[in-house]
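Here the complex is missing a single protein chain, while all its other protein chains stay put.
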Amino acid sequence: MSHLLEIRDLKVTFGGLDALSGLNFHVDEGEIVSVIGPNGAGKTTFFNAISGLVEATEGDILFEDESVLGLEPHQVTGLGIARTFQNVRLFPNMTILENVMVSQHCRTRQLVFGALMQTRAFKQEEREIRERAEAALGFFGSRLVGYRLEQAAFMLSYANRRRLEIARAMATQPRLILLDEPVAGMNPMETAELTGLIGRLRSEWGFTIVMIEHDMRVVRDVSDRVVVLDHGVPIAHGSYDEVSTNPEVIEAYLGRPVESRA
Amino acid sequence: MTATINRKSARRVSKVDRFLTFIRVFLVSLIVIGAVAFLAQQFAPDNPFARWRNPDAMGLTADQFKGLLMSGLSQGAMYGLIALGYSMVYGVLGFINFAHGEVFMAGAMTGFIASEKFNANGLWQSNFLLCLVLIIIMAIGISTLMAVLMERVAYRPLRNSPRLIPLITSIGVSFFIQNAVMGLFGPASKSYPQLPEWLSKQRSILTFEIAGTKILVLVVAAVSMVGLWYLVERTMTGKAMRAVAEDKEIAALMGINVNRTIVTTFAVGGAMAGVAGILWGLLFRGVTHMTGFLPGIKAFTAAVIGGIGNLGGAMAGGVALGSAESVAPLVILEPLGVPGVSQLKDAVAFTVLVLVLLFKPSGLFGERLSAEDRA
Partner (left out) sequence: MSATMNAPISGSSTAPALFDLDWRRIGTWGGLCALALILVSLIGMPVGLDRRMIIEGRLSLGYLALLWMPLLFGYVVSKRVVLEGVETPDPGARDVLAGFCTGVLAGLGPVLLILGIDNFNLREPLVNWGPPLLEQLTFGRGIGFGIVAWFGIGAVLGLLGSALHVLPKDVRRVISFVIYGLLSISVLEAVISDLSEGFGLESLTDEMYARRGGLTVKSSVIVAVVFGVFSMLMKGRVKSATSRYKELQGEERKRASMMLFSGVAVLCIVLPLFLGKIVNELLANVGLFLLLALGLNIVVGLAGILDLGYVAFFAVGGYTTAVLTSAESPFFAPELHFGFALIVVVMMAGLTGLVIGAPVIRMRGDYLAIVTLGFGEIIRLLFMSDWLKPYFGGAQGITNVPPVDLGFAVVTGIDPRSVFYLVLIFCILAIYVSWRLQGSRLGRAWMAIREDEQVAEAMGINTVNAKLMAFVVGAMMAALSGAVLAAKVGSVFPNSFMILVSIIILVVVIVGGMGNIAGVLVGSFVLIGVLGGPRQPGLLQEFQSYKLLIYGALLVFMMLQRPEGLVPSARRSQELHQEEFLQDAWLKGEDHDTEEAAVAAAAGGSEETGEQA
C-alpha cells in the first residue's frame, strides 16, 4: 500500500542543531493529519523541508512514490503540494484576485506571445484562471468576493488574510495542502467556522490535509490522526484521544510533575 | 480541482547552474594558461608556447615585478582603508553606502586645498611634517563630517526600509556630492604641491626598491588599522559598535544608544576614508570630483572579498585586490596576447568584483552580518 506522502527518517540540521531527526511519517489520500507539539518542536521546519524551502540533511520525502528531495520549491508545488505560512505572507500590494490568480502560475501555460497577441487561447486561459480564482475565493462565503476582488490584499482584516492564504493554496490545484496554524489569532467564531471549512476542503474539494495547530479543539474536531513532535523527534501518534492521554505528550507540553522526579 | 502532475527536472542543478560552472571553468583555465605562459616567458624567453600567444611579450624582470607589487600593495592599502567604511556600514545597517567613495574624495580634496594654502605661504616647504599632520587632521574632520551628515539627512529616515531603498538613496547622494564638488571647485584636476625630496625618493628595503611615498602610505595605513583595532576591540565604543552590528534591537535593550553608535560607525568609516584620501593625493598627486567613483567601487569589492562586516578582512581584501589589479594585466593578460593591458586594469578590478559576488559572496574570511541581515 503506497501513501500519498511518505517521510522516511527525515533529518534536518541547522548549524549543529538537529531541528528534525528520525522523523517517519505518512499520509494517505483523503486523510486529515495534525502535527502538534510545543513551540520550537520543528513543525514549521518540517513543512519547509517538504516544500523544498529547506534542505534535508538525511532521509527521504516521497510524494506519490517519487522522491521530492532536493527539488526547487516551485517544482514541489507543481507536483501537487501546496502550503500556507504561519505568519501570513500574502502579496500585499496585489489585489485579492491577483493573489489567487498568480498562484495558478504552475498550472497555466500561456506565454508572452499569447499575451501580446491577445490570442483566443490566451483570453480563454485568463478567463479560466479568473473563474478558478473566484471559485476558490467563493469557498469562504461572501467575504472575499464581489467588490473585494479588486482591493489590495494589505487592506484585509487578519481573519480574511488567513482565509486568502488558504484560497491561494487551493488555487495551485494541489493534492496535498500543508496548513501552518490556520486558525492562529482568530476569535472563537472564526475558528469554529474555519474548522468546518477544513473538513469541507477534504469532502468537497478532495484535498488531503496536513495541519500544524496549537488549538486542540480544532485538532480534535477535524483530524483523523495526530502526530506529536518534540525537539524535532516524533514522540507519539494515533487518534486524538490516544495522543491526548499519552503521558509523554503531556510531559512534553507541561513538564513532569514534581513528585515523579524521584 | 485535482492536480495535473507535471514531472520536470528533478534535481536542483539547472541550466543556470551549468552555465555558472562553465564560467568558472573557463576563467580558471584562462588564468592558468596565462600564468603558465608567463612563467614560460620568464624562464625560457623563446619558448614557442609563449611566442604563440604573444610574440611581443617580454616578461617581467624581477625588479619590474617587485615594482608592480609595491604599487599594488600601496594602492591596495588605500582601498583597504576605504573598504573599512563600506564594511562597517554594511555590518551595522545592512546596506551599501554608495556615497562612501565621495567621502574619500572629500578627504582628498580637503588635502589639496589645505596643502595649496600651505604651499602658498611656505609652510609646506619649511615644515612638511607639520603640514602633513595638519592636512590629515583636516581631511579626517571633513570626511567625518560628511559621513555623519549623510547618515543624518539621507539614511536615518530610511532605517527601517527594505535594503534597496537606502542603496538607491546613496546613489543619489553620491551623484549630488560629485557634482556639488565639481560646481564648487571646478572640473579641472587639482594637483598636490611637490613633495619634499626626502619623502619621494626611492629607497631600498630588503631588495625592494620602493618610493618613500609608498612606504608612507603603508605605514599610515598600518597605524590606522592598529588604531581601529584598538577602538573596536578595546574600547566601550567599539564594543557598542560590535553589539549594534550583531543585533540592533537587543543592543538597544541592553542600554546602548543605537543612534549614537551608528553615527560613530559612520564617523569612523569616514575618518578612515579621509586618511585614504590624503594618501591618495600624496601618491597620485591629482584629484578631481570623480576621483571617488572607481576607488569606491574597488573598495567595495575589497570589502566583499574580505567578508563584508569583517574589518581585518576588508584590509586584506584591499591589499589583495590592489596587488591583483597591478600584477594581473601583465602576468596573465599580456601573455595571453591581449594588447594594451594597462587600460584593462579597471576591467580586471570589475571582473574580480563580479566573480567574487557571483561565486563567493561571503568572502574569503567570512561575513559578519547582523541578525536581521543573515538571509
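To keep things simple, chains are lettered A and B as they appear, and every chain counts its residues starting from 1.
Definition applied: contacts are C-beta pairs under 8 Å (C-beta built on N, C-alpha and C of every residue); 3 or more make two chains touch, one makes a residue touch a chain.
Remember, it's a predicted structure, so these values are computed and weren't measured experimentally.
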| item | value |
| --- | --- |
| Contact list for the unshown chain, restricted to visible chains | A, B |
| Absent-chain contact - pick from B:31, B:199 or B:297 | B:297 |
| Among B:173, B:195 or B:315, residue touching the chain not depicted | B:173 |
| Contact footprint on chain B, counting only the chain that is left out | 14-16, 19-20, 23, 95-96, 113, 116-117, 120, 154, 157-158, 161, 163-169, 171-180, 182-186, 297, 300, 304, 338-341, 343-344, 346-347, 350-351, 353-354, 357-358, 361, 375 |
| Missing-partner contacts on chain A, residue numbers | 51, 53, 72-74, 77-78, 83, 85, 89-95, 98, 101-108, 110-112, 114-116, 118, 122, 125-126, 129, 142-143, 147, 150-152, 154-158, 160, 168, 172 |
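The rule is short, and it goes like this: only the chains that are shown with their structure count from here on.
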| item | value |
| --- | --- |
| Chain A-chain B separation of Cα centroids, rounded to whole Å | 47 |
